[in-house]
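Chains shown are a subset, placed as in the full complex.
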Amino acid sequence: MKAAVVTFPGSNRERDIARALKHASGVAPAMVWHAETDLPAGTDLVVLPGGFSYGDYLRCGAIAARSNIMAAVQAHAARGGLVLGVCNGFQILCEAQLLPGVLMRNDRLRFMCKRQNLRVERTDTAFTHRYAQGQVIDVCIAHGEGNWTADADAVARIEDKGLVAFRYCDANGVVSPETNCNGSVNSIAGIYSEKRNVLGMMPHPENLIDALVGGTDGRGLFESLASRMAA
Amino acid sequence: MTATAPRITPELVAEHGLKPDEYARFLELIGREPTITELGIVSAMWNEHCSYKSSRLHLKGLPTSAPWVIQGPGENAGVIDIGDGDAIAFKMESHNHPSYIEPYQGATTGVGGILRDVFTMGARPIAALNALRFGSPDHPKTRHLVSGVVAGIGGYGNSFGVPTVGGSVGFHTRYDGNILVNAMAVGLAKTDGIFYAAAAGVGNPIVYLGSKTGRDGIHGATMASAEFDANSDEKRPTVQVGDPFAEKLLLEACLELMQTDSVIAIQDMGAAGLTCSAVEMGAKGNLGVELILDNVPCREEGMSAYEMMLSESQERMLMVLKPEKREEAEAIFRKWGLDFAVVGYTTDTLRFVVKHHGETVADLPIKELGDEAPLYDRPHISNAFQPTIDPASVAAPVDNATALARLLATPDMCSKRWVWEQYDHLILGNTVQKPGGDAAIVRIEDGPKGVALTTDVTPRYCEADPVQGGRQAVAEAWRNITAVGGLPLAITDNLNFGNPEKPDVMGQFVGCLKGIGEACLALDFPVVSGNVSLYNETQGRSILPTPTIGGVGLLDDVTLHATVALRQAGDVLAVIGDTTGWIGQSVYLRDICGREEGAPPPVDLAVERRNGDFVRGLIRSGKVTTVHDCSDGGLAVAVAEMAMAGDIGVSFDTLPADIPAHAFLFGEDQARYVIAADAATIDAVAAEAKAAGVPFRKLGVAGGDAVNIPGETPAKVADLRNGHDNWLPNYMAGEIDHP
Amino acid sequence: MKARVTVTLKTGVLDPQGKAIEGALSSLGVEGVTGVRQGKVFDIELAHTQPEAAQAALKDACERLLANTVIENYRVEILS
């Protein structure tokens, strides 16, 4: 798999995601500085990592969404190339309008770092085919602004077209207000673009790839990507 | 020198915190009246914070060396060798006074400062910890302070990208007007890639790096050393604002630069900014320094030399650069969008010369600014002797199951999850033991090694008996590291005390240091860095003596570690170490009986070491994986915490007849660990313990859904957890922090 | 030249902070507050000498960065 991880000033989980990609595919991804205008030739997957790009000042992801490299990421996505945005990466994708909606401050107004169950909503995508339909995975969240919201039309479109990737849930896969850790509309933790080649998600699968460090439920995502690329 | 400069009046000297005799000493040193800039410089260098004038004498007695110590006290951070060419740099520092005035920004800048101390040494931060003390929960400001400090610590560390993996939080009315915010940072370096502050070579450029200089915290260092009065809410000094984004850029730029073999010396700008950093670099390298302030990147118009020299703007560094590397270095800083300016050079004059607008605004002997700083042997008296309390003389006001449930839901003993869930404790993907265990465990890169990290102190013990309290703080840090399977290697200390000009406070300081030193020596646990914070006092009332200990230990293989959670029904629990039912200064006596008194539990360092080495052996051989050290709240609380973590009940065996039940359950004898394993393993451990002369006693068996104390109503684990988990969120409910 | 840009949430967009502040004010005993919406202001210094040019530059700044026009409205005022 040829993966590229874009690093912005203030990114801070780029090493974590690079490690997860390498673990799954055996190949270290290219690290691409935001000021570049092109992705490395032959890039299959672009990853926008977690962190606090530009300090999350103004709005999270806003300044990074306007950096040089994002034009190349847009073009890559338009060609059907795979794009994954995790946490700050998701925020950047929304600000860049590669995904609809916006991530507002958590409803409890606090940064929250904790384990959280997610329900995998579909498994026919490049990102999730290694999971089982409806599988409940245990990953972690670490964000202050993960409260996804969009106007009613956009929400309806996302739901109708089955573009919800993950929802916050309990250990049995039940979605309820109690398991909605940040106030997101319909407990949405991650969404796809219309062609399902772009995924944005708040939780951090890259920090759950190791039995010794909390568990391995994040691996499925990277293994899905790695096998798809290898094919 | 400048004609328009203000006259140096005795009032002005006093405002700078210099005592008349200190000023006289300075006059003698320079042989003329100083300029205002010089007065500012000396006031910064000679205040308590920079000169350690009250504490230096006593700090000298601490053990600071061991074969694995690469750098002891005296640099930005201490450094220890953890094998395979890897080193750990770490230090702890306080930001108490600023955090009381502006909790969010005070805490952020505290965290930022300590992270800089660590990466200045060439180490990439891999973990942060903190130790917090707040006033009584009933005090009107407490909630706001908790909310702001916790948000600030998280706000900075989360954005910077370091996992905050441990710490401690306590409440006591003696911190009402003077909270404690102690922050610790831990970084990973290569033993051959460590950077120091001593300048070298004459005529080398001195480079300013990072953010611009503003009028932030001018006289912050002086403020930190002046006793608070009732008006401090009104003082409204220029508060420093933390910028974790700039710090992250500074980290990456510094580490990138350090790869290029261009750095001769590097020093962060902390308290008293440019003054302290420039003087220290020169003095340590036996060189003079000349600064040209016209080149200092400023954020505000018309800043005077005085202001630039005393500004405490954050996220700045000073560096001595190899002249031929200037362009390469500058390109790196520009890439990261940071300021880079040559602001002076090293000289062979041993003078500290500062120029601004073509004028010399300061010209001082550089070594003497440090070496000739006042040094005090302040009078000290040891505290009144507290009697040992006979456990039989203390009646139990409630049954033990009720006392247990109550204790678990007190401000000091409740779960601190509400706090650490606001800290990103998982970033970097190496947190093997997250907050909530005994010590945190952070794996070193892909393993198998890891470090065990903790911060500890029991202020009420220190107040009751400073020497025992000092010993206990070190012993507890050592024990927490041991309880996860780590070999304790070294500590950093953060000595928070009241006004040293009061002989009883000075007595606490001297006593605690004596105890710390004894414990470090006996446990092979030297001090490699630290910080002193004095004058923690409001309206004449001092805080509890609080010498926070930050401990670092090593696990050769992180897969062999222990956690507190009970694993399965049928496992047998046992305590390693002797239980006498020591009730004096226990939280039971304080929170259940309403008596804050008595002598604290004595710390026998030889026993401490023997018991700990035994337990560590059990973990390292893979025999035992469930261990919890026994501290506040004694056996009952330790066992209940293990039950809550594992979601399994425990039935206590018949309690011993020779100790009152409540003293057995809640007494705080030291050097103890509760372990759990299957029955056969526990029997084998019993035999080993006997052979090794280590006290061992079976406590009970895991199973069911309640903690059962013989003859009492079972306490459901779920109910205990409810009280334990909810005290803090309930207390904080409704408070929103709004930085 | 000085200007102020005010960015506010569009009507109908949920404002969790505003709501929390409303709750906090009422528990602090500040009475009579029935709604709070939070927005941002930017106080901007400009090198321009013509108000029209400044206005145009700031409109551009808002459209491209300062406001997320999906959820936010903005207003530009030239102050001096």
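General observations
Each chain gets a letter, A, B and C, in the order it is written, and its residues are counted from 1.
By definition in this document, a residue touches a chain if its C-beta (ideal position, glycine included) is under 8 Å from a C-beta of that chain, and two chains touch if they have at least 3 such contacts.
Please read all numbers here as calculations on a predicted model, not as lab measurements.
One representative per chain kind is placed here, while the whole complex contains A x1, B x1, C x2.
As a convention for this text, only the chains that are shown with their structure count from here on.
Averaged C-alpha coordinates give centres for subunit A and subunit B that are 36 Å from one another.
Centre-to-centre, using mean CA coordinates, subunit B is 41 Å away from subunit C.
Separation between the centroids of subunit A and subunit C, computed from CA atoms only, is 29 Å. Residue positions of subunit A touching 2 or more other chains, listed in rising order: 109. Contact with two or more other chains is made by residues 20 of subunit C. Interface of subunit C with subunit A (complex): residues 12-17, 20, 64-66, 68, 70-71. Within the complex formed with subunit B, the residues of subunit A that make contact are 9-10, 12-13, 15-16, 19-20, 50-52, 54-57, 109-114, 140, 142, 144, 204, 206-207, 209-210, 212-214. Of all the residues in subunit A, the ones that touch subunit C in their complex are 58-59, 62-63, 66, 95, 97, 102, 104-107, 109, 147, 149, 151, 183.
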